[in-house]
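Take a look at the structure below.
== chain A ==
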Amino acid sequence: MTDSRSRILDRIARHTGGEYDADSIEASFQALAQSQTVNSVQPEMGLTDPIATFIEEARRNGARVANLKSMDQVTQWLRDNARHTSTEVRFHLAPNIIDRSLDWSGLNTTEQTPAAAGSWGVVQAHTGIAETGTVMSLSNECPSGLLFLVERLVIVIARKDIVGYQEDAWQRLRACSALPRTVNWITGPSRTADIEQQIQIGAHGPREADYLIIDSP
Partner candidate 1 sequence: MTETPPKQSERTLQVGLFVTCPVDLIRPSIGFATASLLEQAGCDVHAPPQSCCGQVAFNNGQPEETRALAWNIVEQFGEYDYVVIPSGSCGGTIKTHYPELFNKQDERHRAVVEFCEKVYELTTFLTQVLDYSPAQAGVDLSSQTVTYHDSCAGLRELGIKQQPRTLLKRCANLDVTEMQETDVCCGFGGTFCVKYSDVSNRMVGNKVNNIRQSGASMVLGGDLSCLLNIAGKLQRLEPDNPNRVQVRHIAEVLAGELNTPAIGESSSPVEKGE
Partner candidate 2 sequence: MSQVQIQETQPDFIIRSRAALEDNHLQEALEKAGSGFVYKRQAATERIGNFEQLRDQARRVRARALQHLDLYLLHFEKKVQQAGGQVHWAETPAQMRELVIGLCQEQNAKTATKGKSMVGEEVDLNEALEAAGVEPQETDLGEYVLQLAHERPSHIVAPALHKTKAQVQSLFRDNHALGERALDEVADIVNEARAVIRDRFLQADVGITGANMLIAETGTAAIVTNEGNGDLTATLPRTHIITTSIDKIVPTWEDASAILRVLGRSATGQDITTYTSFFTGARSQRDKDGPDQFHIVLLDNRRSELLGSEYEEMLHCIRCGACMNHCPVYQAVGGHSYNSVYPGPMGAVLTPLLRNEEQDNQLPNASTFCGRCESVCPVRIPLPGLMRKLRDREQREAKHANASTLAVKLFCRLSRHPALYRKLTQFSLKLVSMVRGQKPRFKKLPLMSDWTQHRDFPAPDKGSFQSQWQQRQKGKK
(Lines give C-alpha, C1' and ligand atoms only; values in the text may rest on other atoms or scores of the structure.)
Protein backbone atom coordinates (compact mmCIF):
# COMPACT_ATOMS: atom_id res chain seq x y z
CA MET A 1 0.00 0.00 0.00
CA THR A 2 2.96 2.32 -0.52
CA ASP A 3 0.87 3.98 -3.18
CA SER A 4 -1.86 4.90 -0.75
CA ARG A 5 0.78 6.36 1.50
CA SER A 6 2.24 8.63 -1.14
CA ARG A 7 -1.15 9.61 -2.51
CA ILE A 8 -2.37 10.62 0.93
CA LEU A 9 0.81 12.54 1.67
CA ASP A 10 0.67 14.23 -1.73
CA ARG A 11 -2.84 15.45 -1.12
CA ILE A 12 -1.80 16.82 2.26
CA ALA A 13 1.30 18.46 0.81
CA ARG A 14 -0.83 20.28 -1.74
CA HIS A 15 -2.16 22.22 1.21
CA THR A 16 0.85 22.39 3.53
CA GLY A 17 3.36 23.00 0.75
CA GLY A 18 5.69 20.60 2.54
CA GLU A 19 8.48 18.69 0.80
CA TYR A 20 10.37 16.22 2.92
CA ASP A 21 12.66 13.33 2.24
CA ALA A 22 13.51 10.66 4.73
CA ASP A 23 16.61 12.51 5.93
CA SER A 24 15.09 15.92 6.46
CA ILE A 25 12.17 14.83 8.60
CA GLU A 26 13.93 14.95 11.95
CA ALA A 27 15.60 18.29 11.33
CA SER A 28 12.43 19.86 10.00
CA PHE A 29 10.45 18.57 12.93
CA GLN A 30 12.95 19.91 15.45
CA ALA A 31 13.13 23.27 13.69
CA LEU A 32 9.39 23.58 13.71
CA ALA A 33 9.15 22.52 17.34
CA GLN A 34 11.74 25.15 18.26
CA SER A 35 9.94 27.92 16.41
CA GLN A 36 6.61 27.01 17.92
CA THR A 37 7.40 26.65 21.59
CA VAL A 38 4.63 28.42 23.41
CA ASN A 39 3.86 28.63 27.07
CA SER A 40 1.14 26.16 27.91
CA VAL A 41 -2.05 27.44 29.42
CA GLN A 42 -2.63 25.45 32.59
CA PRO A 43 -5.95 25.21 34.39
CA GLU A 44 -6.46 27.91 37.01
CA MET A 45 -7.30 26.04 40.16
CA GLY A 46 -5.37 27.75 42.93
CA LEU A 47 -2.63 25.14 42.87
CA THR A 48 0.02 26.29 45.35
CA ASP A 49 0.68 23.12 47.32
CA PRO A 50 0.95 20.16 44.90
CA ILE A 51 0.56 17.56 47.65
CA ALA A 52 -2.65 19.08 48.99
CA THR A 53 -4.13 19.45 45.50
CA PHE A 54 -3.04 15.95 44.56
CA ILE A 55 -4.87 14.50 47.54
CA GLU A 56 -7.96 16.60 46.98
CA GLU A 57 -8.25 15.80 43.28
CA ALA A 58 -7.50 12.10 43.77
CA ARG A 59 -10.27 11.84 46.34
CA ARG A 60 -12.68 13.70 44.13
CA ASN A 61 -11.96 11.16 41.42
CA GLY A 62 -12.74 8.25 43.70
CA ALA A 63 -9.30 7.22 45.01
CA ARG A 64 -8.61 6.68 48.69
CA VAL A 65 -5.49 8.40 49.96
CA ALA A 66 -3.38 7.55 53.01
CA ASN A 67 -0.19 9.12 54.31
CA LEU A 68 2.67 6.92 55.55
CA LYS A 69 5.94 8.01 57.08
CA SER A 70 8.16 5.51 55.30
CA MET A 71 8.14 2.59 52.88
CA ASP A 72 8.44 0.16 55.79
CA GLN A 73 4.91 0.97 56.82
CA VAL A 74 3.41 -0.17 53.53
CA THR A 75 3.16 -3.84 54.39
CA GLN A 76 1.67 -3.08 57.78
CA TRP A 77 -0.92 -0.88 56.08
CA LEU A 78 -1.73 -3.78 53.74
CA ARG A 79 -2.05 -6.17 56.69
CA ASP A 80 -4.38 -3.79 58.50
CA ASN A 81 -6.56 -3.22 55.49
CA ALA A 82 -6.68 -6.81 54.27
CA ARG A 83 -7.98 -7.84 57.67
CA HIS A 84 -11.35 -6.25 56.94
CA THR A 85 -12.00 -8.27 53.81
CA SER A 86 -13.99 -11.49 53.71
CA THR A 87 -12.05 -13.27 50.95
CA GLU A 88 -8.41 -14.11 51.39
CA VAL A 89 -6.24 -11.51 49.75
CA ARG A 90 -3.47 -12.38 47.30
CA PHE A 91 -0.96 -9.66 46.65
CA HIS A 92 0.42 -9.14 43.17
CA LEU A 93 3.58 -7.13 43.44
CA ALA A 94 5.13 -4.98 40.80
CA PRO A 95 8.90 -5.52 40.32
CA ASN A 96 9.61 -2.05 41.67
CA ILE A 97 7.90 -3.05 44.91
CA ILE A 98 9.61 -6.43 45.16
CA ASP A 99 12.94 -4.61 44.87
CA ARG A 100 12.24 -2.73 48.09
CA SER A 101 12.69 -5.89 50.26
CA LEU A 102 9.86 -5.11 52.63
CA ASP A 103 8.57 -7.40 55.34
CA TRP A 104 5.89 -9.50 53.65
CA SER A 105 5.46 -12.00 56.48
CA GLY A 106 1.89 -13.13 56.92
CA LEU A 107 0.87 -11.79 53.49
CA ASN A 108 0.11 -14.06 50.58
CA THR A 109 2.11 -12.77 47.63
CA THR A 110 1.94 -14.37 44.20
CA GLU A 111 3.20 -13.99 40.67
CA GLN A 112 0.15 -15.57 39.03
CA THR A 113 -2.11 -13.69 36.67
CA PRO A 114 -4.52 -11.85 38.91
CA ALA A 115 -7.91 -13.54 38.96
CA ALA A 116 -10.85 -11.51 40.11
CA ALA A 117 -11.77 -11.92 43.77
CA GLY A 118 -9.21 -11.10 46.40
CA SER A 119 -6.47 -9.91 44.10
CA TRP A 120 -4.69 -6.75 45.18
CA GLY A 121 -1.99 -5.10 43.13
CA VAL A 122 0.80 -3.25 44.87
CA VAL A 123 2.83 -0.96 42.62
CA GLN A 124 4.96 2.12 42.92
CA ALA A 125 4.11 5.11 40.74
CA HIS A 126 6.79 6.96 38.85
CA THR A 127 5.11 10.36 39.22
CA GLY A 128 2.01 11.87 40.73
CA ILE A 129 0.24 14.79 39.03
CA ALA A 130 -1.56 17.19 41.34
CA GLU A 131 -3.61 18.88 38.62
CA THR A 132 -5.95 15.89 38.35
CA GLY A 133 -4.88 13.58 41.20
CA THR A 134 -3.31 11.23 38.69
CA VAL A 135 -0.51 8.69 39.08
CA MET A 136 1.84 7.71 36.27
CA SER A 137 3.27 4.21 35.90
CA LEU A 138 5.79 3.08 33.29
CA SER A 139 5.88 -0.37 31.70
CA ASN A 140 9.62 -0.70 32.22
CA GLU A 141 9.01 -0.52 35.97
CA CYS A 142 5.66 -2.22 36.34
CA PRO A 143 3.73 -4.48 33.94
CA SER A 144 0.84 -2.47 32.61
CA GLY A 145 -1.56 -5.43 32.77
CA LEU A 146 -1.17 -5.64 36.54
CA LEU A 147 -2.71 -2.21 36.89
CA PHE A 148 -5.92 -3.42 35.27
CA LEU A 149 -6.39 -7.06 36.24
CA VAL A 150 -6.54 -6.73 40.02
CA GLU A 151 -9.62 -6.05 42.09
CA ARG A 152 -7.97 -3.45 44.23
CA LEU A 153 -4.98 -1.39 43.19
CA VAL A 154 -2.66 0.01 45.85
CA ILE A 155 -0.32 2.63 44.43
CA VAL A 156 2.63 3.75 46.45
CA ILE A 157 3.93 7.20 45.64
CA ALA A 158 6.79 9.11 47.17
CA ARG A 159 5.92 12.62 48.24
CA LYS A 160 8.90 13.96 46.29
CA ASP A 161 7.54 12.40 43.09
CA ILE A 162 4.39 14.47 43.13
CA VAL A 163 4.46 17.37 40.68
CA GLY A 164 2.00 20.15 39.91
CA TYR A 165 1.01 19.94 36.27
CA GLN A 166 1.08 17.56 33.32
CA GLU A 167 3.99 19.46 31.77
CA ASP A 168 6.09 18.66 34.83
CA ALA A 169 5.36 14.98 34.33
CA TRP A 170 6.46 15.20 30.69
CA GLN A 171 9.76 16.74 31.83
CA ARG A 172 10.34 13.80 34.14
CA LEU A 173 9.45 11.43 31.36
CA ARG A 174 11.87 13.08 28.94
CA ALA A 175 14.57 12.69 31.56
CA CYS A 176 14.19 8.88 31.31
CA SER A 177 16.69 7.16 29.05
CA ALA A 178 14.03 5.81 26.71
CA LEU A 179 10.28 5.97 26.47
CA PRO A 180 8.66 2.74 27.70
CA ARG A 181 6.14 0.93 25.50
CA THR A 182 3.31 2.01 27.80
CA VAL A 183 2.87 5.06 29.97
CA ASN A 184 -0.21 4.62 32.13
CA TRP A 185 -2.05 7.44 33.84
CA ILE A 186 -4.50 6.30 36.44
CA THR A 187 -6.98 8.48 38.25
CA GLY A 188 -9.15 6.55 40.68
CA PRO A 189 -10.92 3.21 40.17
CA SER A 190 -12.28 2.01 36.83
CA ARG A 191 -15.81 3.06 36.00
CA THR A 192 -18.49 3.06 33.34
CA ALA A 193 -21.59 5.08 32.63
CA ASP A 194 -22.72 3.03 29.66
CA ILE A 195 -26.00 1.87 31.22
CA GLU A 196 -28.39 4.79 31.33
CA GLN A 197 -25.53 7.16 32.07
CA GLN A 198 -25.38 6.02 35.68
CA ILE A 199 -21.83 6.09 36.97
CA GLN A 200 -20.88 2.63 38.14
CA ILE A 201 -17.52 2.22 39.86
CA GLY A 202 -15.64 -0.93 38.92
CA ALA A 203 -15.86 -1.79 35.24
CA HIS A 204 -13.10 -3.92 33.67
CA GLY A 205 -10.30 -2.56 35.82
CA PRO A 206 -9.89 -2.32 39.60
CA ARG A 207 -12.94 -1.56 41.68
CA GLU A 208 -10.90 0.26 44.29
CA ALA A 209 -7.83 2.46 44.11
CA ASP A 210 -5.67 3.42 47.10
CA TYR A 211 -2.84 5.91 46.93
CA LEU A 212 -0.23 5.63 49.71
CA ILE A 213 1.83 8.79 49.92
CA ILE A 214 5.23 8.09 51.50
CA ASP A 215 6.96 10.97 53.24
CA SER A 216 10.54 9.66 53.10
CA PRO A 217 11.12 6.86 50.65
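Here is the rule we go by: a residue touches a chain if its C-beta (ideal position, glycine included) is under 8 Å from a C-beta of that chain, and two chains touch if they have at least 3 such contacts; residues count from 1.
Criterion applied: all candidates are chains of the complex that A comes from, given by their letters.
All figures in this text were calculated on a predicted structure; none of them were measured in a lab.
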Identity of the candidate that touches chain A (this complex; choices 1 or 2): 2
Sites on chain A touched by candidate 2 in the complex: 1, 4-5, 7-9, 11-16, 18, 20, 22, 25-26, 28-29, 32-33, 36, 38, 40-41, 43-45, 57, 61, 94-95, 113, 116, 131-132, 134, 139-149, 166-167, 170, 173, 178-198, 200, 202-206
